[in-house]
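Presenting subunit A:
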Amino acid sequence: MIYNPFPMRVVSKREEAPGVRTLKLEFVRQEDHEFFKANYRTGMFGLYGIFGEGESTFCVASPETRKDYIECTFRQSGRVTTTLADADAGDIVTFRGPYGNRFPIEGFEGKNLLFIAGGIALPPTRSVIWSCLDQREKYGNVTIVYGARTVADLVYKHELEEWKHRDDVNLVLTVDPGGETPDWQDHVGFVPSILEKVAPSADNTIAVLCGPPIMIKFTLNALGKLGFNESNVYTTLENRMKCGVGKCGRCNVGSVYICKEGPVFTAAEVSAMPQCDL
Partner candidate 1 sequence: MTRILPKNRLDDCIAAWRSAGFSVLAPVRRSDLSRFEEVERSEDMALDLVLTERTIKDHFFPQTEPLIKYSIKKHDIDTQEMVPPERKRVFFGVRPCDASGLAIDDPLFGWDYRDEYWFKRRDNAVIVTIACTTSDDFCMCSSVNLSPDSTKGSDVMLRPLQNGSGWQVEALSDRGNALLGPISSILKEGSDATASTASVPVRFDVDKVMAWLADPASFESHFWKEISVRCIGCGSCTFLCPTCHCFDIQDEGDTYTGIRRKNWDSCSFPMFTMHTSGHNPRNTQSTRWRQRIMHKFNYYRGKFGVNSCSGCGRCTRQCPVDMGITETLQAITNLTK
Partner candidate 2 sequence: MSEPFEPKIVAFVCTYCTYAGADLAGTSRMKYASNVRIVRLPCTGRISPMFILKALQKGADAVLVSGCHPGDCHFAQGNYHARRRWTVFRALLSFTGIPEQRIRFSWISAAEGAKFTELINNLTEDIRKLGPFEQYHELQTVIETQATY
């Protein structure tokens, strides 16, 4: 029933950045896996938990083209994430989901893609990125703009390396001023200003944007200046959740329930929400 999570076995864990970990989880029970395979689409989220501590909401960071496992990336901060961060390979954790709506990536076919992410918000973007890269032939040019506070805070460093060396992906990395290391060769500056320099033409381009609220705000401005239509810009929102299925009553922004009507919204939908409730 709806509050009973799937048991998941930790396959491996990876340290992404200080305090940020990725867990790779596999299903313990076949029927749970079948359910997941049938329902998961990129953009959806889940409630990851450990019995005795509780559940925490984050996105499924693995793409819909790879459903043998679930990856989740999180920053260790509260009670649940602290315990999850301590989980070792072989341990049992739980997953409830997949919940919410998704990125309509069929609609992206034939178009150029611009992915923009900041800090710990790369995981939801990464789910879309791989979903598209795994079917690379269906899409036009792919540009990824990713920024973090410091070089150390960049997550998925091994994948960044891989994207950097692919000639069908244009990867732009940046760190905030002061966050660079002596050997840093990429950009220094905030995502919105770097974006204005490197962004592809808005024509026939879909932008997927994830990041902290302040970054989203300024990046939307920048995208507006670049000529992007708000309905061609997608983003994901997050709020505190307990049930994930529209009953516990806390994740709404205005009348919109993030867990049911989100977490994926177009910029047009976001600007229709009461901004002070975000």
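A few points about this structure:
One rule holds in what follows: a contact is a pair of C-beta atoms (placed from the backbone, for glycine too) under 8 Å apart; a residue touches a chain by one contact, two chains touch by 3 or more; residues count from 1.
Per the selection procedure, all candidates are chains of the complex that A comes from, given by their letters.
Keep in mind that what you see is a predicted model, and the values were worked out from it rather than measured.
Taking any copy into account, the candidate from 1 or 2 that touches subunit A in the complex is 1. By the touch criterion given at the top, residues 1-5, 7, 9, 51-56, 77-78, 81, 90-92, 94, 213, 239-240, 242-243, 245-250, 252-255, 260, 274, 276-278 of subunit A touch candidate 1 in their complex.
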